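Shown below is the structure under consideration.
Every protein chain but one is kept in place in this view of the complex.
Residue numbering begins at 1 within each chain, and the chains themselves are lettered A and B in the order written.
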Amino acid sequence: MNPPAPKRLWQWFAHTRVGRSIFRVGLPQSNLERAQAMVSSILLHIQPAKVHRHSLKPGYTLGLGLVSLDLFFILTATGVLLMFYYVPSTDRAYQTMKDLQFVVSAGLLLRNMHRWAAHLMVLFVMLHLCRVFYTGAYKRPREFNWTIGVGLFLMTLGLSFTGYLLPWDQLAFWAITVGTNIAGYAPVIGPKLQFLLLGGHTVGQEALTRFYALHVIVLPGVAALMISVHLWRVRKDGGLSRPEEPGDVVEQRPLEQLPVNKSYGLMELARGTTPQVGIDPQDEIFSWPHLVFRELLLFLLVSAVVLFLAIFWNAPLEEFANPIHPPNPAKAPWYFLGLQELVSYSAFWGGVLVPGLLVTALVLLPYLDRNRGGVGRWFARERVVANTIFTICLLTAIVLTIIGTFFRGPNWGWVDPWKPTPVQTEGH
Amino acid sequence: MNPPTGPAPNPVSRRGFFQLTFGWLAAAFAVAASAAGAVRFLVPNVLFEPSQVFKAGKPDDFLDGSATFLEDERVFLVRQGNTFRCLSAICTHLGCTVNRADHGYHCPCHGSVFDDQGNVKSGPAPRALEWFQVTFSKDNRILVDKNRRVTAENALVLPAKV
Partner (left out) sequence: MNDGSVRQFYAWFTALGLLVGALVVLGYYKDQYREWKDYQHKFINEEIRRAATPQQKILAEAIPVEIRQILLPELNRVDRCTTCHLASEDPSYGAYPQPLTYHPLHEQHPFDKFGCTVCHRGQGRATTAEDAHGNVPHWDQPMLPLKYIQASCGQCHQAADNPGAPQLARGQQVFEDSGCRGCHKLGGVGGNIGPELDKVGARHTPEWLKRHFLAPSTVTANSAMPPQKLPEADLEAVTLFMLSQTGESAPGYYASMKVIPSPGQGQRLFTQKGCIGCHSVAGQGGKVGPALDDVGLRRSPEWMMAHFRDPQSVTPGSVMPKFGFTESEARALTDFLVHLRERNVALSLPSLMGPVERGRQVYRKYGCAGCHGADAKGGVPNPNAKTAQQIPGLLYVADGYTKAELKMRITKGQREIPALDAKRPPPPLYMPAWGSTIGEPELNDLVDYLVSLKPKGEDVGF
């Protein structure tokens, strides 16, 4: 039967001389072509030709890592466009934000998309971290990928934090003032670190320039590299984690046992397992179209959500930054509010020790966890201790963040958010 | 060897056909609209340069028979009697600012000479100097529009005052 018109049109084009020179594999019609499509495409070849059936289960990964990646793409695209109007100068930054809102076509929409995607990305990276923990997917051989993941988490926070300053309004200025002050509490290196971040002693033009450079090129560049390594390791570690089955090969072929032919070709040298080794044929599924199409659907869904938020809710823009007029209270961005709450109890314990220990624990986690079981399942019984500890820490962080967000008012005093705010007699 | 696991040739139902076409059309439209939106985004709606339309001043600010140089706008405001014209001061050769001579204009960069009408008398300039539209604004000022080029004959003529 005739395939529908777009497909026929595409097939015709793919077989012209021009088409054949661009697309080395047309729309895959056979299994061979399906495998070739993945390998011969620069965009697709970071993914394997076949994946395990289990990896496609939405209920397993919830697609959280992919959502984070999609948000990264959306942020990059909207961010590059915004760069054509934004000026990183203390005199002009705020004005360019107003201009984006009022006189630039689609300026408000793009700015909103950028802001909401940024908040969502921090959230989804955190959710992804939790998912990987609860499914034990950081265990051998995936320890180092977890470490890269923690690094990416820090990159995400860094990107969000550096971007937060750029509008140069009261919200931006004071959030970064609070945030860099927390950084300054670190022992020995704290004040030097703060000085380096700010390019001086106060949040001013130098800080804005540095944060802009970090935000648009340094951090995205490093993050992009780390993402590539992160995805590459997924492949080399045997695909996404899944429940162990008999016959799964986990050991790697030692390098000494090179074959006799010594051609040093790729197939001889490549170490590590591929998803196909030791897997039942009915468990393996071609990436084209199953994986790739699902990824496309997810990207459409993420785009739809970001667009929806951007159309109906505006990103905040407060008054022009005024260094002599701090708001009361001055709050850090939401992902640091838990830290700010801790810091209000003790600068050192809350600002340095606890977060320092947390990050160290996260990084070293796969090497501290000797229990090799419980991989590939949510809340596996044999991991109840680890899961409990993690959940307690997670809930604590959430509670602290909630307190910092809703229950703290002027002078960081306790307020009940359901009571009406007392009428301020000063000011307006 | 694995048995082939490709899809069996399946007849596409009417619903499937519509779904497919609409799906691709919608996705293609979304992509095209986003690209068009991004391009439109990059076209500035306002400029932060001195405006091309400006007020040169009141008629009485200019003496009869004068060609007054307005530095910021790089034009000459020429008055003869009650007739006002505006001549561009940008040499058509390589863009230097021309100077007023006793009769006509002279470019200091490569020696182009223009007459009072802006036509090239000598020198490397390829074209005559441009005249801009002059009108009278609602608040009684000379209004020059550098977006509109006119011929040398085009001028603002004010009613003679007693």
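The working rule: a residue touches a chain if its C-beta (ideal position, glycine included) is under 8 Å from a C-beta of that chain, and two chains touch if they have at least 3 such contacts.
What you are looking at is a predicted structure, and each value in this text was computed from that prediction instead of being measured.
Only one of A:Asp99, A:Asp237, A:Glu284 or A:Asp369 touches the chain withheld from this view, namely A:Asp99.
Across the entire complex, the residue among B:Asp102, B:Asp139 or B:Glu153 in touch with the chain not shown is B:Asp139.
In the full complex, the hidden chain is touched by subunit B at residues 5-8, 10, 16, 19-20, 22-27, 29-30, 33-34, 37, 45-46, 48-51, 54-55, 137-139. Seen from subunit A, the chain kept out of the figure touches residues 91, 95, 98-99, 102-103, 105-106, 108-109, 169-170, 285-286, 289-290, 293-294, 296-297, 300-301, 303-304, 307-308, 310-311, 316-319, 425-428.
We take it that only the chains that are shown with their structure count from here on.
The distance from the centre of subunit A to the centre of subunit B, with each centre set as the mean of the Cα atoms, comes to 46 Å. Per the touch definition, subunit B reaches subunit A in the complex via residues 2, 4-6, 9-12, 17, 20-21, 24, 27, 30, 37-38, 40-46. Of all the residues in subunit A, the ones that touch subunit B in their complex are 1-7, 29-31, 34, 81, 84, 99, 103-107, 110, 281, 286, 300, 303.
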